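Everything on this sheet refers to the single structure shown next.
Complex shown without one protein chain; remaining protein chains in place.
The chains carry the letters A and B, assigned in the order they are written, with residues numbered from 1 in each.
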Amino acid sequence: MKKLLALAVILTLVVALVPATTQAQDKVTLTIESWRNDDIAFWNDVLIPAFNAHYPDIEVIFAPAAPTEYNAALNAKLEGGTAGDLITCRPFDLSLEHFNNGYLVSLNDLPGMEHFGPVARSAWITDDGSDVFCVPMASVIHGFIYNQSIFEELGLEEPATEPEFLELLDAIKADGTYAPLSMGTVDLWEAATMGYQNIGPNYWKGEEGRLGLIDGTIGYDENGFVEAFEALARWTPYLPDGYQAISYPDSQNLFTLGMAAIFPAGSWEIGVFRGQDPDFEMGAFKPPVPEGADTCYISDHVDIAMGVNAASQHQEEAMLFMEWMTTQEFAELYSNALPGFFTLSDHAITLEDPLAQEFLSWRDECESTIRSSYQILSRGEPNNETQLWEVSAQVLNGELTPQEAADIVQSGLEAWYEPQQQ
Amino acid sequence: MTFIERLRPAQRGQLLLAHLALLAYTALALFPVFLVVINSVKGRRAIFQSPYALPNRDTWDLVGYEKVLDNSNFPDYFLNSITVTVGALFFILLAGSMAAWALAEYRFPGNAIMGLYLALGIMIPIRLGTISILRLVVRLGLADTLAALILIYTAAGLPLAIFILTQFMRQVPRDLKDAARVDGASEYRIYLMTLPLIRPALGTVAVFNMIPVWNDLWFPLIIAPSEANKTVTLGAQVFLGQFVNDWNAVLASLTLAMIPVIILYIIFSRQLIRGLTSGAVK
Partner (left out) sequence: MTSANSARRRKPFPVHILVFLAPAFIIYTLFMIYPLLDSLRLSLYAPDVNRQEVFVGLDNYERLMTNDLWQPRIEGAIKNNLVFFAIHMLVQNPIGLMLAALLSSQFIRGRAIYRTLIFTPTVLSVVLVGFIWRMILSPLWGISTDFLDLFGLAAYDKPWLGLEETALPTLSLISVWQWVGIPMMLFLAALISIPDELIEAARVDGATAWGVFWRIRFRLIMPTVGIVGVLTFVGNFNAFDLIYTTQKATAGPNYSTDILGTFFYRTFFGVQLQPGNPTMGATVAGVMFLIILAGVLLYMFGWQRRMLQVEF
């Protein structure tokens, strides 16, 4: 036992010395907190080497968490003072809360910030507009990605309206070989993000409905917002077997393994799917409009930005990285390395990926809006976004009717949001 | 042994049933592990099309392992886990045996109260104090350090360690200690002298604390989550979360995280089981 104890002491001492020696290096290390774990290879192979071409002495580590765990993990790290130097910013209130708590620094004076217009900045700015605290990186556009060989095999065409869409789903279901829609509900957020918020803007007329919620002139239990739940409920028969236990990654595999025909998507999936199977042939169509509608609306959501941790020991280096993120080079690399993330800067760039180009082209054909719950409405308890996750999943599971779901979300909002209380 | 021959046929039938039950349960315990290991060396399509088949020349594919080794720091995670586990065990055994020695050897005012106070923590999980532990660790400047984890696990392991070690310290023969005292040995020297005599108890305490410390997810996740300080358990959890849609990588990392533990377990299983069955919990 004495020998064992001696060994233990030596081991402890030896290992305790290791961190001290690594800190003695000259290189400064910046750690990036992110929820984009799908992008780890792009960062390591493309973006970080490109940055290092300018600043070889700054080492950058991209350290993502799973999307569902990111916010909780980040909050814990910020509270504990253990977060990385660069923080990937969620849009609107969550990042605003971080800024108000002093966790993020103001970027008003950052050179290059002038490349971002008011729309791009809107998600990362204080209510009075006096401080901007994250460099906008990209927006994502919702729509549907489909397996081209399945469409050819079954002789199917892209739908433009909801009745055409349902007809298409019926045809795939009747054939019986493939699941029509590749989606599960166990992770909750897909049901809301890729379901409700994907097709919803067509029903609540984009910005008109979203701003109506904010100023209290319309509720979740009225018109378009209920119709969107009803449209979502019509998906249930077309989901894969056991969809209640299918997670987001499961549904991605289901699609790229060729077992399902259509993936209700965000444009960010393009890069994921190309990575899983580079030869996979995909097409995309925009959210089908309700019968008789003449305008289409898309969710072009300001999704991702980057800020500097106020507690970082390397403010100067972090600012250099921020500045690099405002350049044409970054916009070009990012949009092409991560097809489906569209830059928010005013740099003119060309997209190499045809599918990403397809998504982007919808901006010209349709009216753009962002997700209904992100601005202002998720400030109180119960949280509007969390409630949308819960009820959307339950609508797809058949546990709630569309009207019940709408009523729950509306009463949740009325519980604390004054404009909705009148 | 001629048990079998002495048994009546009915008893032989019972014996057969008993073996069947044990075999069935053993299969249930090992099958999931087996499934993960064989599929970790197969290609993506083979994993889904023939999950039960052993890998063959067509399906053999180490792409999962390549991805794990390229994209994570498993060797560093192992070093962190070893530091934390060995460090915590060392302090639990040292501080625990010292306190147990004092409680067992000396009559002093407050002895019983001190014993009770130190035993309080046996049944109350330390996780309930997490919020305050996090704040305390930040105030002490120990946020995101392995030292914080070592101290937390030491505090969590001490109550049971002191409880068990006190029982064993009491059984050390008086004559031995008195003889040493007559020879003029200091109390510290006598304490050191008794340690080898309670070696089995120290071993029991060590194995009791080893597994939960090695496998804990909660405190690494909350107290020391940075890349440099990740333990294997947290590293595997984060990696699995990152590569969750890549079954090759997930199966490979599960295998990598599992195999060392299973090997260690097989090496130490005799001590572990002796510890568990030596009536340590009485």
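Rule of thumb we're sticking to: a contact is a pair of C-beta atoms (placed from the backbone, for glycine too) under 8 Å apart; a residue touches a chain by one contact, two chains touch by 3 or more.
Everything numeric here is computed off the predicted structure, so don't read it as measured data.
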Which of B:L62, B:I82, B:A185 or B:I211 contacts the chain that the document leaves out
B:I211
In the whole complex, not just what's shown, which of B:G110, B:G141 or B:G184 touches the removed chain?
B:G110
The one of A:L188, A:L232 or A:C366 in touch with the missing chain is A:L188
Touching residues on chain A - with respect to the absent chain:
68-69, 71-73, 75-76, 79, 90, 93-94, 97, 101, 184-189, 240-247, 250, 253-254, 373-374, 378, 381-386, 389-390, 393-394, 397, 399, 415
Quickly run down the residues of chain B that touch the omitted chain.
3-4, 7, 11, 14-15, 18-19, 21-22, 25-26, 28-30, 32-33, 35-36, 47-48, 51-52, 91, 94-96, 98-99, 101-103, 106, 108-110, 113-114, 118, 120-121, 123-133, 135-136, 151-152, 154-156, 158-159, 162, 186-188, 191, 211, 214-215, 217-218, 232-233, 236-237, 240, 247, 250-251, 254, 257-258, 261-262, 265-266, 269, 272-273, 276-279, 281
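Following the convention adopted for this analysis, only the chains that are shown with their structure count from here on.
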Distance from chain B to chain A - Cα centre to Cα centre, in angstrom
39
For a test of understanding, state which residues of chain B touch chain A in their complex under the given definition.
44-45, 48, 71, 79, 82-83, 86-87, 89-90, 93-94, 134, 137-138, 143-144, 146-147, 195-196, 199, 202, 221-228, 238, 241-247
Which residues of chain A touch chain B in their complex?
1-2, 5, 8-9, 11-12, 15-16, 18-19, 22, 31, 37-38, 40-41, 44, 61, 63-66, 69, 73, 76-77, 79-82, 84, 247-250, 252-253, 257, 272, 276
